[in-house]
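== chain A ==
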Amino acid sequence: KPGGAGKTDGPVPDKPSKAVTLNILDVAGDLQLTQGMIDEFVAKNGDQIAKVTYSKATAPELVGKVKAQQNAGRVDIDLVLTGVDGLAAGIDQGLWTPLLPAYASRLPGMTAYLPGAAAMQKLAGDFGVTVTYYPSGPLIEYLPAKVATPPKTAEELLAYAKANPGAVQYARPANSGPGRTFLMGLPYLLGDSDPKDPVNGWAKTWAYLAELNKYVTLYPSTTSETMKNLANGSAKVIASTTGWDINPRVLGTVPKEAAVGTLQGFHWVTDAHYAVVPKGVDVEKQAAVLNLLKDMLTPAQQAKAYDKGYFYPGPAVKDVPLSMAPQESQQAIGEYGRPEYEQLIANNPLEVPLDAKALVAAFDKWDREIGGAKVKK
Partner candidate 1 sequence: MTATTRTAPRTALRHRLAERGIDRQLLLLVPALLAVLILFIYPFAYGMGLSFQPAEGGVLGAYRNFFGDAYQRDTIGTTLQLALPAAFLNVAASVPIAYRMRGRFRGKRLLTTLLVVPITLGTVLTAEGLLNFLGPTGWFNRTLLEAGLVDGPLRLTNNYWGVFFSLVITGFPFAFLLILSYLSGIDPTLERAAATLGAGWWPRFHRITLPLLAPGLATTFCLTFVLAFSVFPSAVLVGDPAGTTRVISIAAYHAAYEAYDYSLASAIAVVMGVVELAVVAAVLGVRSLFYTGSTGGKG
Partner candidate 2 sequence: MSWLRIDGVTRRFGGKAALERLDLDIEQGEFIALLGPSGCGKSTALNCLAGLLPLSEGSIWQDDTRLDTLPPERRGFGMVFQSYALFPHLSVRKNIAFGLQMRRLPRAEVRRRTDEAIKLVRLEEHATKLPGQLSGGQQQRVAIARAVVLEPSLVLMDEPLSNLDAKLRLEMRTEIRRLHQSLGLTTVYVTHDQEEALSMADRLVVLRDGRVQQIGTPEELHTRPANRHVADFMGYRNLLPLKVTAVTPDVVTVEGSGLALRGTGVGTLAAGDEVVAAVRPEDLVVGEGGVPVTVEVVEYQGRELAVEARTEQGLRLHLRAVERPAPGDRITVVADPSRVLVFPA
């Protein structure tokens, strides 16, 4: 029986007494960045980790799943890679084993976080360890051939939408990273009273979205859909992020010549992926996880997070230049990356995203008042 064999609390040994099997659940799409790091660690440390099984799920299910396993006393998810949403929901429900500060010393890499990553780490409290980080967006993406003068401010975007009904598109925020980044970024752009309180502090944002809604014909359910629409010309300006700008062009879903723009006065709404360990995981396995995380936070491993621009840049720790990244990454980013990102990241403020509760409230309000408003039309 997995999980049921050994102790699940008490001190975690330095090393597992014999090689363990780790079940890793990814609810954030993080494996694309980190699977290489994990595999390499496992290859080198066969004495600690015999085998890793990977599985994927959607963030909303995470809590139900883990909680049910904990209630049943049989936890067989040993490590969860999650975004802010799953992390926070788990904290709320008390699902995670507190790794900090108890084992902070075993994770030296955490001291080298980038400022943005460090801010994101604060959200995790004692429970999660930031493994990858990126400033995300909001950005707008368009094909220069079709949009000669891209909007430069939020107002211009609105005016552009008004002039070209149906041309501006962002995916339903609940289903889409760029969608939610756009949503969370708007209060900063519009100067709302409390950018962290979507219910009471976003008056301008909601008014703006409602106005924009008049000229949006379609809120696709996935970001891919907006990308496809951009590529085939049925959408002209879409919401995007750094990762969603580079990676789809590498993959070929979006033409290489697509360009990104920013709206004046925008703040980056950063994003990160965390590693958390559910309560009820065997201490032997926890030991293996800690050693794995330690390794993952070394610059050499972090460099793998460049990937093909999926989470651009990706590394959560300092001093990981692109040149350390695998050849493939360097090539892809060399070809499809944008040098201007470095400046943009350096010169615009970084903001942490909404916490989970506020985010769910924002989604709900968006669903009801913006997306759902179409029902009444």
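On the choice of candidates, all candidates are chains of the complex that A comes from, given by their letters.
Keep in mind that, in the parts below, a residue touches a chain if its C-beta (ideal position, glycine included) is under 8 Å from a C-beta of that chain, and two chains touch if they have at least 3 such contacts; residues count from 1.
Here the structure is a predicted model, which means the values were calculated and not measured.
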Selected neighbour of chain A [touch, this complex] from 1 or 2: 1
Chain A to candidate 1 touching residues, read off their complex: 60-61, 63-64, 89, 93, 172, 174-175, 217-222, 225, 228-229, 232-234, 360, 366-368, 370-375
